[in-house]
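Below is one structure, written out as structure tokens; comments come after it.
Only a single protein chain was left out; the remaining protein chains are all shown in position.
Moving on to chain A:
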Amino acid sequence: MIHSLFLVNATGDIFLEKHWKSAVSRSVCDYFFEAQERATEPENVPPVIPTPHHYLISVFRHRIFFVAVIQSEVPPLFVIEFLHRVVDTFQDYFGVCTEAAIKDNVVVVYELLEEMLDNGFPLATESNILKELIKPPTILRTVVNTITGSTNVGEQLPTGQLSVVPWRRTGVKYTNNEAYFDVVEEIDAIIDKSGSTVTAEIQGVIDACVKLTGMPDLTLSFMNPRLLDDVSFHPCVRFKRWEAERILSFIPPDGNFRLLSYHVSSQNLVAIPVYVKHNITFREGSSQGRFDLTLGPKQTMGKVVESVLVSSRLPRVVLNANLSPSQGTYTFDPVTKLLTWDVGKINPQKLPSLKGSMSLQAGASKPDENPTINIQFKIPQMAVSGLKVNRLDMYGEKYKPFKGIKYMTMAGKFQVRT
């Protein structure tokens, strides 16, 4: 099972360690540092590194490496999933997961880690249960604690941990009962030079924020459940009911949680909501290159494409770019060669464009690789897969809750080759 955990920052310093069994010397991380040095980018550090006596399994999030040390055969995914859970918990507790935040809350961090694993076995990883055991630090509570001498640690047995609905604590009470569901879809796509789709798929999630009194039993049904052939559910969802009736039936956890995530595969037709017209050319022997980019909406069902951000890493020979955007602002970093263009909204009547020239290194030959354009965008009030919630009903409690459903489409890894 998981032996130890080291937190390593981007500069290669260990700033926190936790051992669940006997202590493992910090020097085990030397193997990790070696790998870190070899990797050109921190993202490229391999997630599983063998050492003579241990295995190091790491995740890289928020510019911090979370390095777990294991000694025996343990499923690596188990470790990676757990590490991500640790990061999520920190974020949940401290608002951000940064080195500073972790150092500021080092005792809570230690208490949390102790509660999350026992002898390397996961103990309590559900945020609901953890919060019953260890209350998150808030400014108010810190003040109150110092005055009254009370503590962050809950005195009760975490009830949820033993019930048949371990994800929900008992005795929840709210004055305003509300249940919000966000349907968020991300499009991952590769578009080729000519504008046709190489591959496109949709990663969707339904995130919920449920604040309901007592033990509510909810059902959620869809207009077109057939879209969801590849789904992962929160453990609260009754799988049998879904299999039989295509209805989500569940007792929700208290607070924020991900009800389900789904995947609309590359075999289905995916609507691509933006198109790019591009003309990026370099000529042999010339010290100038041309750059011409125009964005436009398509298949957006009349919804506005907003928060558009275009980025592209230009070839090394590009010294500078002299461009003029029809809207928004652009920056070019001559060191990293990263061009970013903050476009904002796309107005279908007046398409945004970025045009101009690039100055190239004198005497250098024409670059071998063409830049890939990365696009981020958001389209509110639309789920690009066409998924629609039909109705949400509550059983088991008498009050009338306030219900809300929101849709949003975003770009995931959306890449256009040139």
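In the analysis below, a residue touches a chain if its C-beta (ideal position, glycine included) is under 8 Å from a C-beta of that chain, and two chains touch if they have at least 3 such contacts; residues count from 1.
Please note the rule applied: contacts and distances are computed from a predicted model.
Q: From the names "Origin recognition complex subunit 1", "AP complex subunit beta", "SUMO-activating enzyme subunit" or "Queuine tRNA-ribosyltransferase catalytic subunit 1", which one matches the UniProt record for the unseen chain?
A: The chain we cannot see is, by its UniProt record, "AP complex subunit beta".
Q: Among A:Q203, A:N256, A:S326 or A:T340, which residue is in contact with the omitted chain in the full complex?
A: Of all options in A:Q203, A:N256, A:S326 or A:T340, contact with the hidden chain holds for A:Q203.
Q: Determine and list the chain A residues touching the chain excluded from the picture.
A: Touching the chain left out of view, chain A contributes residues 1, 14-23, 26, 39-41, 43-44, 46-48, 50, 53, 55, 57-60, 71-78, 80-82, 84, 103-107, 109-111, 114, 118-119, 121-122, 125-126, 142, 146, 149, 151-158, 161-162, 164, 166, 188, 190, 192, 198-199, 201, 203, 229-235, 239-240, 243, 258, 260-261, 263, 265-267, 368-370, 372, 374, 413, 415, 417.
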